[in-house]
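Missing here is one protein chain; the remaining ones are kept as they sit in the complex.
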Amino acid sequence: MSENSLAIRKFSDLANPTRFLALADRLLPWLAGLTALFFVVGLWLSITTEGDYQQGETVRIMYVHVPAAWLSMMCYSVMALAALGTLVWRHPLADVSSRAAAPIGACFTFLALVTGSLWGKPMWGTWWVWDARLTSVFVLFLMYLGLMALNRAIDDPARSSKVSAILVLVGFVNIPIIKFSVEWWNTLHQPASVMRLDGPTIDPEFLWPLIVMAIAFTLLFFTLHVAAMRNEILRRRVTALRRLAARAAGRGARTQ
Amino acid sequence: MMALFFRDLKLSIRAGGGAMIGVLFFMTVVAVIPFGVGPDLNLLSRIGPAILWIGALLASLLGLDRLFQAERDDGSLDLMLMQETPLLFTVFVKCAAHWAATGLPLVIASPLLGLFMNMSEIAIGATMLTLLIGTPAITFIGAVGAAVAVSLPRGGLLVSILVLPLAIPVLIFGVSAVYAVIEDPAPFLPPLMILAAITLFFAVIGPVAAAAALRHASD
Partner (left out) sequence: MRLMAEGLSAKRGEDLIFNDISFVLDASEALVVTGPNGSGKSTLLRVLAGLLRPESGHLKLENGPPEIAHPSELSHYLGHRNAMKRELTVAENLSFWRDFMGDSPGGRGATLAEAVEAVGLPDIAHLPFGYLSAGQQRRMAMAKLIVAYRPIWILDEPTAALDAGADRLFADLVKAHLGKGGIVVAATHQPLGLDRMKELHMTGFEHLAGDHWHDA
């Protein structure tokens, strides 16, 4: 195949796994490099900025906690979009995308829970409270794990894709609950301070490292996601080749 | 015999295996409790050990019904029955592999859930220790239920019904050992020793009974 035929001309060309693989190979080094750059800057900013007069040094946990929490929700939204793609447009890569995103989302959610816990111990005096925000994030974590278990339990992707897409969409109900839990219920967790209609209420001193870290985390997500999708496509090709090998072996023996 | 142990471990980790599902079920059961009783941290830390024990008990019952049924469905059980190796050992090794794949992860996950329950460090340690000693007993008792129900088409629920009453002593001594640590006057060692005795007892009785049931179920 010539280099030209691999070029992506239309959006629908992305549906072709071969083209996607070619694109992923070209994109991944850039994405990875950019991610590393933003992380270097972001971490440097996080460490060099001054601590909060109330929270002290623990405020630095926020530079990891907040982006991880955002990403845990964004990852699920990506999965929900992919699930729509599977059910409505029957896009062959949509299921790959959804399946590849679940473990990444679980990792970000776990990171958010752990960092939140580490911050909560000195600040609130306990590792964990069952308030609306924390509980709904924990439920999100369980949902990620459940989806991973479901994907593992059905080894034939053709059968599992629709089922898991439906489950992803049903579970999407949880995302608005997490987002607005801090406003709907009176909880220990503080309300949103960056993404607000009337502008951020956070001091610029903390805002800049947070934004850089958020961009770094988002880039990290896309790097991991594209790489995981590539692996998933290759894994499916290996499976298909193995099935083919099994059939070919039968045919060979018959002609002996 | 090691071949059987590693085969069963591999099977439970491979696609469709139950190792991860058990832990997930454990976490979900424990996470549901605060919704029912309310998020009162003092209350949760008081009932935490009991919740963890009940969650672990239910989670280790999960998948027990397939212990022999899967072997029977593909004909492996016939071959196991025919061997010179006493069936007793085969059952024991299968139980050990099942515990390593589903019981041990529960023990490892329990401290994390202890934090969710706002339990003190010493209570978490005691719960983990009692679970480590007590959960093998549940597997050995469950093996008897699984062997009795092996030829039934829907043995899953029946296994739980058969096994739960028998597992109650394990629950009683497991939980009372943990509370002995938290509440000072009660001694810790006696209930722990009884728990260990129960496990050793069922490690012998369970495989014997299960092997006998399997012999009679085969036809």
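Order as written gives the chain letters A and B; numbering starts at 1 within each chain.
Note that in this section a residue touches a chain if its C-beta (ideal position, glycine included) is under 8 Å from a C-beta of that chain, and two chains touch if they have at least 3 such contacts.
As the structure is a prediction and not an experimental result, all values here were calculated from the model.
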**Study point:** Sites on chain A contacted by the missing partner chain, in the whole complex
**Key:** 242-243, 245-247, 249-250, 252-254, 256
Exercise for review: Spell out, residue by residue, where the missing chain touches chain B.
Suggested key: 1-4, 7, 10-11, 14-17, 73-76, 78-85, 218-219
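Please note the rule applied: only the chains that are shown with their structure count from here on.
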Practice item. Using the touch rule from the top, collect the residues of chain A that touch chain B in their complex. Key: 117, 126-131, 135, 138-139, 142, 145-146, 148-149, 152-155
Point to revise | Touching residues on chain B, where the partner in the complex is chain A | key: 15-17, 20-21, 24, 27-28, 31, 34-35, 39, 41, 44, 115-116, 118
